[in-house]
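All protein chains but one are shown in place.
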Amino acid sequence: MIRRLQHVGRMLPLLLMVALLLTGCGDPYLSALQPKGSVADMQFNLIKLSIIIMLGVFTVVVVIFTYVLIRYRKKKGDNSIPEQVEGNHKLEIIWTAIPFVLLIILAVPMVTTTFALAKDYSNDKNVVQITVTGHQFWWEFEYPDQKIKTAQELYIPVNKKAHIKLESADVIHSFWVPALGGKKDTNPGMTNYLWLDAKEEGVFQGRCAELCGESHALMDFKVKVVSQEEYDQWVAKMTKGTNKPANNAVLADQGAEIFQKSCVNCHAVDGKGGPAGPDLTNFGDRTTVAGILKNDKKQLAKWLTDPEAVKPGNLMIIPKLEEKQVDALVEYLHSLKRE
Amino acid sequence: MAQHVRPRNTGLWDWITTVDHKKIGILYLVAGGFFFLLGGLEALLMRLQLMYPEQNFFIGATFNELLTMHGTTMIFLAAMPLIFAVMNAVVPLQIGARDVAFPFVNSLGFWLFFSGGVLLNLSWFMGGAPEAGWTAYVPLSGMQFSKTTGVSFYVLGLQIAGIGTLIGGINFLVTIINMRAPGMTFMRMPMFTWTAFITSALILFAFPAITVGLVLLMFDRIFGAVFFNVASGGNVLLWQHLFWIFGHPEVYILILPAFGMISEVISTFAKKRLFGYSAMVFATIVIGFLGFMVWVHHMFTVGLGPVANSLFSIATMLIAVPTGIKIFNWLFTLWGGQIRFTAANLFAVGFIPTFTIGGMTGVMLSVAPADYQYQDSYFVVAHFHYVLVGGMMLGLFAAFYYWWPKMFGKMLNEAMGKWNFWLFFIGFHLTFFPQHFLGLMGMPRRVFTFMGGQQLELGNLISTWGAIIMGVGTLLFLVNVAYTHMKKQPQAPADPWDGRTLEWTIASPAPEYNFAQTPRVRGIDAFWIEKMAGNKGMTPAEPLGPIHMPSPSVLPFIMSIGFFIAGMGFVFNKYLFAIVGLGIVLICMFFRSYKDDEGFHIDVEEIKETEKGARL
Partner (left out) sequence: MNHADHGVLPAEPEKATLEGRNKILGFWLFLGGETVLFGSLFATYLALRTQYVNGPAPHEIFQIELIALATFILLTSSLTSVFAIIGMHRQNFKMMLFWFWITVILGFAFLGLEIFEFVHYYHEGHTLSSSAYGSAFYTLVGFHGGHVLFGVLWISLLLIKNRKGLTVVNAPKFYVASLYWHFIDVVWVFIFTVVYLMGILGGQGGA
């Protein structure tokens, strides 16, 4: 038995290799196994630690298991009666005590990480302050200090912490950017917060992780991590900038007219318009329509013609539009690029 | 007034009116098996939708209905009754009792579960199934966001089935405390009886919490209360607390009996007594106790703060210790034994590494900050299926193969049983092992699709094929049952496996009165002790005499119809129906209380005749 345990000790490097294999699993901008931020890093370290401990335990179990099954199978003709062992105090104490030790090894970093992740940066001037509101089935992002409101795409500067306040407009959602950090729920009637940072520029995939209705599966968003300069430019464009002139100004103007008539009650552009739907100020700059479709003419037209087919159960109310009207609206929306 | 003549009901009427725990066990088995197939079908449909990215078979509300009904059906209408099936079939026999403490209540428990289950499933045909998940988190499950009657069906169906489970739990507690044969002390009870005992205690203390939760949700949805309406001062987390104060113990309610089944099967087929019996008993009690202390680990991402998260995280980790004790005790029960790989033992042995994985991912999940990544992802889906399917279902299959002869007097086909095991076992691991990775790679649970190009394709494809193989394995069990019961074969022997406990001392299937004479128990593994002492059977603790039996009754069936009508009335706001239904229930209770059941006696001649025909 003891020799067997030493054997397991020799396998530790192997276990470490298995843990390393995990790294590199999945989409680099989505997977929690390829952490790109401090929070995700800390969590990945805990994941690795617990996997290594658990693999150690599992190996012991499987080794004993395999040995027992092979060694003690009933042989033909052997009708002897095995010794009826009541138990063995020494063994029983060992397998009660060792798990305790393993759990302590796991519990200490667990507690320190829990408190580190719960740190409140809401009054820290060097931290980007953001308020996230979950809606059925889209995300609203507000930068209260800069007075910016936007949706679906969250901009943060690289290597800088963001303090994120989490709220909900309707049901419970859960804000999750696996590659940057774990999730937290947005509860109606409550405010939660978490902090994040990213060590690498790129577009990271965000998800809603709490069942929130018909299109829960499609409630995706993007986190755009950019350099500090780019971020500052973006803030300037969003606050003081204007829209680029459209390619086809006549068509865009027709679109603007439709927008003012049918859309403005719910959607705001440059602070003018209703709050029920996503703010569209920088819509032309976004990579996706409704968080899931590619933001090109064809897909946008598809969304405007039949939103229900794209995102079942969404709350957008849109009048029946003729093809020409759709084209105009597309032209207008795509002209909403900030300069 | 007194009914001294022996009632002889036959056919359907017999099944509807029976108060015999063995027949009620079979009813639970059939009904639970039916719902298990239904839940399995729902699972397969979901896996087909998720086989490839961006498919369109079942999307949006339909998919949410499927996932809700799959979870609810499997937990409340398949797992619970299948466990009750085995408890009913085995516990009274293992403690040497003639019956359960409350045969009438036992029957009522079954019929309430059944009518609740039927009510819940009728939602498919009456305006749509519930679609807010089996956890039915508010406000999504409230009237404002869930406008169909689906969640109302969920609330009423579970409430009715839940009452059935609760009274079933009380029945088993009293049976085990008061009706053990002479000499059967608590520390001589078979392990399965112990786990049934602790599970019943958990039922008693956990189910009232969900009852209250369901009442609040029902009042909100039907009578205009505002418990979960934030604008009126309501609190959405209240539901989550109530649900998980019930929900976590529920997991142990399901898994503990499986521990017991595994213990019996492994010990029998290793031909050894259970290693570390007292430690096993102690571990079971500790797990049951800790089960009530850890509900917040389902709510780590809710935002309850680092102190609460740390404390509940540590409490959760502690459960690993008694669970580990159990796993090593099973291994050392096998150590030094004469292991026979029957179908039952294959399932039991397959359980050990599978459940170990489920337990270990449980420890991983208990680490709160890491759980922020796992929570509500496919990692969690993988974990709880390893516990519930890899743990509980393998245990149940082991139990079916092991106790089938005692329940039906026929032996299931061993060769088919082994195929059943390998297909189910391989299919299971193919289905759920990749899901650990899918979760960590960013796939949330309860999504009806995933996008291509995010490296989630392979895992999902393997998972779906695994589910299909697992489905074939399950079908093979049905084929085995059909084959066994259609083939002419001799009555199974009383003790086909060289058993160790009291149930193997009586004929297969057990006679109506179980024990012609109550046995005297001289130690743990009572039958084995007698075998080793060279005795052919147990020493009786009483002379042969007429045996008193409770009369069959149709009242439980009528009461559950009353509950069913009332449930329908509440779902559709037709209060007249609700009142009529509850009126039926009250009238039945009145009759039950007013007319004493005198029961009847089986006379000595008949007992002698029955015992002569048994293959002992």
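Just so it is clear, A and B label the chains in written order, and each chain counts residues from 1 on its own.
Rule of thumb we're sticking to: a residue touches a chain if its C-beta (ideal position, glycine included) is under 8 Å from a C-beta of that chain, and two chains touch if they have at least 3 such contacts.
The shown structure was predicted, so the numbers you read here are calculated from the model rather than taken from an experiment.
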| item | value |
| --- | --- |
| Among shown chains, those touching the left-out chain | B |
| Which residue of B:24, B:242 or B:607 touches the chain not shown here | B:242 |
| Touch criterion as defined above, residue of B:34, B:57, B:219 or B:289 at the omitted chain | B:219 |
| Sites on chain B contacted by the missing partner chain, in the whole complex | 2, 101-102, 105, 166, 170-171, 173-174, 177-179, 204-209, 211-213, 215-216, 219-220, 223-227, 229, 231-235, 238, 241-242, 245, 548, 590, 593-594, 596, 598-599 |
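Keep in mind that, in the parts below, only the chains that are shown with their structure count from here on.
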| item | value |
| --- | --- |
| Chain A residues within the chain B interface of the complex | 22, 25-27, 30-33, 40, 42-44, 46-47, 50-51, 53-54, 57-58, 61-62, 64-65, 68-69, 72-74, 78, 80-88, 91-92, 95-96, 99-100, 103, 106-107, 110-111, 113-115, 117-118, 136, 166, 170-172, 174, 176, 178-179, 181-185, 187-190, 192, 205, 207-218, 220, 292, 312-313 |
| Touching residues (chain side chain B, partner chain A) in the complex | 59-61, 63-64, 67, 131-133, 137, 139-140, 145, 230, 234-237, 270-273, 275-279, 301-303, 305-306, 309-310, 313-314, 317-318, 320-321, 324-325, 327-329, 331-332, 334-341, 349, 352-353, 356-357, 360-361, 363-364, 367-373, 375-377, 437, 440-442, 444-451, 453-456, 532 |
